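Heads up, one of the protein chains got dropped from this complex, but the rest are sitting where they should.
Up next, chain A:
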Amino acid sequence: MTLDWPTLLPLIFAGLMGLAILIYVILDGFDLGIGILFAAAQDAEQDTMIAAIGPFWDANETWLVLAVGLLLVAFPLAHGVILTALYIPVFVLLVGLILRGVAFDFRAKVPTERKHRWNRIFFLGSLIASLAQGYMLGVYVLGLDVGLGGMAFGALVALCLAAAYAAMGAAWVIYKTEGELQKKAVRWLRTALVLTALGMAAVSLATPFASPRIFDKWFVLPSMLYLSPLPILSGLLFLWLWRQTFHLPKADDRHSLTPFLTLAAIFALGFAGLAWSFYPFVVPDRLTIWQAASAPESLAIILAGTVVVLPVIIFYSFYAYRVFGGKATDLTYD
């Protein structure tokens, strides 16, 4: 492989897209998770939970727009193939995101007697969007196979991703709240973790067995040795976090961010594993990133902008999180 621009640019964009998806999954993961946990929360708790994500969700969802945007602009051929194959699940995802996004605002602005309706819509939208994302992941892992087996597997991954998001949501609630709600969130986290672990194991096992090519990438020496830290570390983090749920919340609110960071690390490890499995394909076993990429000169002009703008975006995103740092009950002014 020669390292000239036509080779490098698609690689860089695959990396950027992967990064955008990972950031999206982590950030909007906790938004969607909190929506799912709405079903188990009281009225007052729901207001606090919304306050914990209200200032952020919009920017979080923008990472999805960036990820899809990068797929669209950097790998237009893949964008077409993947999205036409996943037509119905994409549609379901969009309906879920629409309902979730508008419910945020409607629930705060409609007359009080209609607030409950929008709370339910917020829950449903979050759940639908999470399930759709999980289903799409499952079907994608199997090479966009939409036979009966693929659908069943998609359904399993859908449930597990929803659980993983719920775990993220619970971890965020642990970080952003205190008192009874925080204790409740610890219990939510423990339950959701089981399903999350199950889901990650399912995807990890299904991927190599669905594709001999991926099997060969993992189960040959010496790659097997280099790769072994990925599953082992994930497993250890899961176990450690599981134990932590019996000790949280701690005095002086120590380690309240730890569950969230641990989950984010687990997500990142799982994502790295997926990336390794599929590289160099953007559509499994059909299109490589180079076959699907746009013209180098177009990629170059996007990259130039990205290099300048992305650090600025990350900087002001951190600023926004800092402005709304601390416990979410503070969100009402003073």
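Note that in this section a contact is a pair of C-beta atoms (placed from the backbone, for glycine too) under 8 Å apart; a residue touches a chain by one contact, two chains touch by 3 or more; residues count from 1.
Here, contacts and distances are computed from a predicted model.
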{"item": "Complex member absent from the view - protein name from UniProt, among \"CbbX protein\", \"Membrane protein\", \"Sulfate ABC transporter permease subunit CysW\" or \"Cytochrome ubiquinol oxidase subunit I\"", "value": "\"Cytochrome ubiquinol oxidase subunit I\""}
{"item": "Per the touch definition above, residue among A:V73, A:M151 or A:L257 touching the missing chain", "value": "A:V73"}
{"item": "Per the touch definition above, residue among A:F91, A:Y226 or A:W240 touching the missing chain", "value": "A:F91"}
{"item": "Contacts of chain A with the absent chain, listed as residue ranges", "value": "47, 50-51, 54-56, 58-59, 61-62, 64-66, 68-74, 76-77, 79-84, 87-88, 90-91, 94-95, 97-102, 104-112, 115, 294-295, 297-298, 301-302, 305-306, 309-310, 313, 316-317, 319-320, 323-324, 331-334"}
